[in-house]
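Here the complex is missing a single protein chain, while all its other protein chains stay put.
Order of writing sets the chain letters: A, B and C. Residues in each chain are counted from 1.
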Amino acid sequence: MRWLSDFIKTLQPTIREWRLSFYLLNRNWLQRVALIVIALLVLIAIFAPLISPYPSHAISATNPKDKLLPPSSRYLFGTDELGRDLFSRVIFGTRISLQTALIAVGLALLIGVPLGAIAGGLGGAADEIIMRITDIFLSFPPLLLAIAISAFLGPSLQNAMLAIAVSWWPWYTRIIRGQAVSIRERQFVRAARAIGTPTFRIIFSHILPNTMAPVIVQASMDIGGVILTIAALSFLGLGAQPPTPEWGLLISTSRTYFLNAWWYSTFPGIAIFVTVLVFNLIGDGVREVLDPRTRKF
Amino acid sequence: MKKFILRRLLLGIIVLLGVALLTFFLARVVPSDPAAKWAGPRATPEQIARATIELGLDKPLYVQFGKYLLDLLQGNLGYSLRTRRPITLELQESLPATIELVLISTIAAVFVGIPLGVISAKRKDQLIDHLSRLFSIGVVSLPTFWIGLILQLVFFRVLGLFPMGGQLSTEIKITMDIPKVTGFIMFDSLVTGNFRIFLDALWHIVLPGITIGMYPVGLVARMTRSALLEILNEDYITAARSYGLSERIVLWSYALKNSIGPTSTVVALSIGYTLVNTFLTESIFTWPGIGNYIASAVIGLDYPAIMGVTIFSAFSYVVLNLIADIIIALDPRVRV
Amino acid sequence: MPGYFEIQNLSVGFRTFEGERRVLDIERLVIGRGETYGLVGESGAGKTVLALTILGLLPKPAAVVHSGSIWFDGQDLLQKGEKELYARYRGKRLAMIFQDPMSTLNPVFTVGQQIARVVEKQQGLRGAAVAKRSLELLEMVKLPDAQSTLKKYPHELSGGQRQRVIIAIALSCGAEFLIADEPTRNLDVTIQAGILKLIGDLQKDLGISVLFIANNVGLVNVFCKNAGILYHGKLVEDGPSELVIRAAKHPYTQTLISAIPRDKSEKLKFASTVIKPEAQRGCPYYSRCNLAESICFDRMPMLETSSSGQKVACFMAEKQ
Partner (left out) sequence: MKKLIHLIVVLLFVAALISACGGKPQEPAQPAEPQKPAEPAQQEKPAEAAKPQFAVYALNSEPLTSWDPAIEFSNGIHLHNNMYEQLVRYEPLEKKVKPLLAESYTVSEDGLTWTFKIRQGVKFQNGDPLTAEDVKYSIDRTMQIGAGASYIWSAVENITVKDPQTVEFKLSYQTPLDLVASTGYAAFIYSKKCVNENNEWIEEAKGCGTGPYMLKSAKWGDEVIVEKFADYWGGWADKHFSTVVFKKVAEPATRRQMIETGEATVAVELPYTDVDILKNNPNVAVSVDPSFQNLIGMFNTKKPPLDNVKVRQALAYAFPYQEVIDTVIGGYGRQSYGMVPYGLWGWSDKLPQYKTNIDKAKELLAEAGMADGGFKLLLTYTAGNEAEKSAAELYKAELAKLNIELEIRGMPWDSQWELAKSTDLAARQDIFVMYWWPDLPSPYSFLFSTFHSEEEPLFNLAYYSNPEFDSLIDQANQLTATDFAKAESMFVEAQKILLEDAASLFIYDRQDIWVTVGNLRGFKFNPAYPTVVFFHDLYLE
């Protein structure tokens, strides 16, 4: 069971960070509401097939005889141009948005974290090169690089996730690198080096676990921004493909009809807005409590 | 000081080179044949071969990149595959409309965002802070493309207050001579005293302006707030209070001046965001700017055009940040 | 009837996410008119908190004043609202010098602007009168070349010059009670003496009272009539400085004197020590004290006049 206790030990900074963040966040009513809404959204995503009245409408079924009906007790959010229940589609959209955002952020972490650890852990030329590369990536206005990449890769949700990961990883590299640089000089790392542990071992078994806490917190709070980016790409036709009930795609399609069918654009937009808002609220709070200078006692 | 600026400039140049390399790489890995597209449908293999040479695609990649860099230095972004016109020219044509929008939103960011941030910081953790925080985080969480539609729905469809799109009414455009001094309609009409055109342009820019402006307003408000809160924790603020200076002076005069540095960085940043947001909204508002241009380039798979817009936006973003940094660095008082 | 300046049963806490932390717990502290009182303690003992409490500048809502009163010239400052503190006390009658001259002046304004702003506000001066008064003040703190100093930005001044400017601003409006929070802490030793002399001279010339906060017993000895030792927010010894320093009764004071602490890295030590309710029962010095007995763990010692005259909060004080 040693591995388990080791594992828990490596997680401890993360857990403490989470506990602290959670405590500080929970003190503010706005943030408390946001936390609750996030929990609700996760539940909605998980239980989408049970919650939505017409789950098949979110997959492939169509129902043209009921097209573009306004909201009613039968169709809470009205129907779309093929008579599908928008409520069900928006519900399933939660699942898609959260899922794709998680994957995209995960991919970005996968690229960004090791690079950051290497840059911070090795220092020297490797550090310089990696950090200049992040500079280059960060010098594109956000979203622009994602647009360019997915335009070049071709439209699909997978490519959109990839594009986001490719444009997002430098943020994590920077955070990890900053942490790694300070940890590199700490006692236990020096000790490890003194007994001749190979550098890459040191980076990945000593430095990395100790730098993960802030980056994981940061990444989970980035989900709002990533959801917005995915929706924007889908809106431009560079993301999800029909009939996927992705929110951005729903809004994009609704453009043709929205002057007569206000509900078609409105509800998916509110869904994006609320989701991004709650993540941003938490993210903003976390930034404040993680920043030692604005941290409250 | 000089060293800092030099280093910053050098870094800027390295970054710009990297940006050029990255866009070049992106456009070259695309599984597509620009020559075939250039030659047009039903082109014979000979025509395609000719186009390949014409576009320099037969040369080794590093030669192509070198040529690409040289062209960039001369401000030449290449030719659009769809229209065969110079992309630089096409950008020049669509830029003024976009700049007009970006300027309006930046002005809004400064004149709405900063006061909002100050009020929020002053009343930290009070109701008004929560509300202003909700507002500013709210506006950055709004999908720009969606809020555009909603504004159209409410202010055009329901209330009939504003036009749905366009930069000027067609009638004005046809019946009146649109003055051309700088290419910015609002500015030109104002300096030439054409108030009818100016009002018409103003009336048309309201909805897209609000749509585009929301994000920077929120962003600047947030950043001002956190910059101020940080500054309000500084000793010299506590000291100022201990001298018996009023909160009003401490906040609006003392702390706000201290926050100019971070705030101007954020304004520069927000211009970059805004530029990209125009990609999402200009087509909704039939706004003849760069966003509309890239939207058609994406639809028409006009890689050089996409590359051109990308590199242009990245360049302006880098340069803006550079300027902001240097301005801050030049002011010795801010650098402590 | 409380004295000119008297703190009674002051208790201040900070809310943290792991519970509330008691940072100040002072039974009684008296400073007479025109007197200099030295308050000594390690970093984090609560000295600055005390200073901010007096001026009503504690960060809210994190800090809570639980009980107590701070009497100043017959008025309880803790009962005053923010408005009255602002209008009648801060800068006017009470002034403070902060420990770090580097960060106490606003970097984006010139010295002149910063002095002028205070002078304008507190004395209602305008125009040339402001400039004249500013000059006077800088001359008062013995800054050479006062005229050109007015136009300089803080980063163009040395640490000692800055501290002089700060003193000038603090005393610009005729304050009668000055809190000097480790005014020489971040200065070179050679400059320290000058600043200390300045404060001493001003105190005599202007007849003001000074609460002199230091982490160095030596300074207090030469400088102050009375002295107090603060440990973990608690006043553990209080009395005439020669007694407190020459004939210390409290084990902590003795340690302080024998090994004058210079280790600045200890700064955050206190912040990371949580006083749990059960620990609050006993003497805060219990865990570090080598004289401690079980009573020290069970009960909180109170300040009591010792055999030699000063007040000591220690059960073991007389047993040595």
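Everything that follows uses one rule, which is that a contact is a pair of C-beta atoms (placed from the backbone, for glycine too) under 8 Å apart; a residue touches a chain by one contact, two chains touch by 3 or more.
These numbers come from a predicted model, not from an experiment.
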| item | value |
| --- | --- |
| Touching partners, among the displayed chains, of the absent chain | A, B |
| From A:S72, A:Q99, A:T199 or A:T256, residue that would touch the chain that is not displayed | A:T256 |
| Absent-chain contact - pick from B:A35, B:V110 or B:I284 | B:I284 |
| Among A:A61, A:V181 or A:I270, residue touching the chain not depicted | A:A61 |
| Residue, one of B:I5, B:L134 or B:L202, that touches the chain absent here | B:L202 |
| Of B:R8, B:R82 or B:H130, the one touching the omitted chain in the full complex | B:R82 |
| Sole residue of B:I119, B:L134, B:I260 or B:I326 that reaches the chain not shown, by the stated touch rule | B:I119 |
| Interface with the undisplayed chain - residues on subunit A | 59-62, 64, 67-68, 81-83, 154-156, 237, 241-243, 253, 255-260 |
| Sites on subunit B contacted by the missing partner chain, in the whole complex | 31-33, 37, 39-44, 47, 82-85, 90, 93-94, 115, 119, 128, 152, 156-165, 169-175, 195-196, 199-200, 202-203, 206, 283-284, 286, 288, 292-293, 295-296, 298-301 |
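The rule is simple: only the chains that are shown with their structure count from here on.
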| item | value |
| --- | --- |
| Selected interface, B-C versus A-B, where C-beta contact pairs are more numerous | A-B |
| Most distant chain from subunit B, judged by the mean position of its C-alpha atoms | C |
| Mean-CA-position distance for subunit C and subunit A (Å) | 49 |
| Interchain centroid distance [CA atoms averaged], subunit A/subunit B, Å | 24 |
| Subunit B and subunit C, separation of their C-alpha mean positions in angstrom | 51 |
| Overlap residues in subunit A, where contacts from two or more other chains coincide | none |
| Residue numbers on subunit C that touch subunit B, as the complex places them | 52, 55, 57, 61, 86, 89-92, 94-96, 98, 100, 103-109, 117-118, 121-122, 153-155, 166, 169-170, 172-173 |
| Complex interface listing, subunit B residues touching subunit A | 11, 14-16, 18-19, 21-23, 26-27, 29-30, 125, 130, 133-134, 137-138, 140-147, 149-150, 152-153, 157, 222, 226, 229-230, 233, 272-273, 275-277, 279-280, 284, 294-295, 298-299, 301, 303, 306-307, 310, 313-314, 317-318, 321 |
| Touch list for subunit A against partner subunit B, complex | 28-30, 132-133, 135-137, 139-145, 147-149, 151-152, 224, 228, 231-232, 235-238, 248, 251-252, 254-255, 258-259, 262, 265-266, 268-269, 272-273, 276-277, 280-281, 284, 287-288, 291, 293-294 |
